[in-house]
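So the structure is just underneath, and the comments pick up after that.
Every protein chain of the complex appears in place save one, which is left out.
== chain A ==
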Amino acid sequence: MADDAAPNTGLQHDIVREVYRRFGEGEFRFQATIDGMPTLWVEAGRILDVLKFLKSEVQRPYRMLFDLTAIDERVRKHRDGQPASDFTVVYHLLSIDRCNAKELAGGDIRLKVGLVGEKPECPSCISIFKNANWYEREAWDLFGVVFTGHPNLRRILLPPRWEGHPGRKDYPARATEFDPFLLDQMRQDLDQEALLFKPEEWGMQRSSGDVDFMFLNLGPNHPSAHGAFRIVLQLDGEEIVDCVPDIGYHHRGAEKMAERQSWHTFIPYTDRIDYLGGVMNNLPYVMNVEKLAGITVPDRVKTIRVMMSEFFRITSHLLFYGTYCQDVGAMSPVFFMFVDRQKAYDVIEAVTGFRMHPAWFRIGGLAHDLPNGWERKVKEFIDWLRPRMDEYEKAALKNAVLVTRSKGVAAYDAAEAQEWGVTGPGLRAAGVNFDYRKARPYSGYENFDFEVPLADVSDVYTRGCLRAEEIRQSLRIIEQCMNNMPAGPFKADHPLTCPPPKERALHDIETLITHFLGVSWGPIMPPGESTTIIEATKGLNSYYSVADGSTTSYRTRIRTPSFAHLQQIPAAINGHMIPDLIAYIASIDFVMADVDR
């Protein structure tokens, strides 16, 4: 085992020892991170071997490429002995087998590849992880990292004619730093021309044998695209031969904004990542910043956070439920679910003062405590929704037409789901018992009694049923929160809590200045790196923050479930018909804000 006096070489982690044994310790540099996730630096030349080893050779393998992103390191001050690099590509692998073994430190591994120069090059790992495709395109789009061997390295989030790589530090973040935007006729024509779909660019045939294919542009404005999402279909009659999802129409540069907002003022931006998730979006962000700051939050805060997050899981799932029925042609259910959501928002509004985007969690606590009489409102809601859920099951989920429309449509198994990075109900429907709240409980989820609904094969039907059941489980969790709400403060007593505790301010001028700076500039987080994952409404949502000892984040990476789920579409839907695609899209349960960030 590692000697305390020696530099941390990561030998305390099983997986690091296995990797060292296979490749030799000299190939790697271990980096200690605040979240305790084993982090290894690898040479670009060896990265594919290491990924292959972790995916298929090691015991209890890392089957899922959870995230892949890049960091522009050129102006970072605190590198603490990390290998010098201008750009770093970060791979985050996830092993569900290891997570379920209840090893809290195991299950994830982070690999880093340092790259040098203005046009950094890194080998593409699509041959190992299929879902690296979009992640590598995104890293190229935003950071200009060239992935050699990538079959179609083109822009994904930004328009095709965009110039520059906005994720880079030398790219301005504010509109005022640019020339005024002008859209003249010529530019509009060129931009539209660039969006024209050319099948040849995607390796598609225009005809085959005696069949001429029709290319149907579904979206970005289509009633069932659930937002500004475009998918180009190659059709033989109504059968989908192949398709190309096109995203980026909802891109706002949230990750870049995190680099100019203070740690505190970025919270409202997180609300709008998965805009149906409300405060549940705040949760991974504030927990991650709390890790960086070393804040431990009181039990009351944890429980309130769980309760409000589950409220948003319910409102999000209810919207899913309604639109899911709507997309197979049943027009009525959605109205009933909107009534229920209204009731839920009444409670949320009473507690947080806001409805969809309360931005209510704070670094180290909450904006304020629960209002008087909150239990009554919560109880009313639980009593209201339970019987309604039974009714919906009878009227919607058991409807014979809905069942024939959804059973066996766009089905995939557990292996395929992991290959594409599918998480959340889509993964559990394939029989993988992986709910992050159970696998690695956070914010006190270990104290709650609830079940994780599972199914055998993930198809449109089971994905719908699972979410309906999850609403019931969320109600159970909320009920337990209500009955067992701990007493105590709603804010951690820590100098980096934001807004800072006022009691600390009123002693002398020194404490007053500290408080004033904490409020006006925001807290300064100590340098470090950390990732926090939660089970969000649609799957696993994670924040990876790099703090460089300033009032803002140096790099914030937001990994969202919807991005991965959309990438999977062609693999699941080819060979089906257009109505199946619509049902499948409904069953994914995504919002474009969550995809494009």
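For this structure, a couple of remarks:
One rule holds in what follows: contacts are C-beta pairs under 8 Å (C-beta built on N, C-alpha and C of every residue); 3 or more make two chains touch, one makes a residue touch a chain; residues count from 1.
Definition applied: contacts and distances are computed from a predicted model.
Per the UniProt record, the chain missing from the shown structure is "NADH-quinone oxidoreductase subunit H", taken from the list "Peptide/nickel transport system permease protein", "Hydrolase TatD", "PadR family transcriptional regulator" or "NADH-quinone oxidoreductase subunit H".
Of A:402, A:439, A:478 or A:546, it is A:402 that touches the chain left out of the display.
Chain A residues in contact with the hidden partner, per the touch definition given at the top, are 214, 216-217, 222-224, 237-238, 325-332, 335-336, 339, 399, 401-402, 404-405, 577-580, 582.
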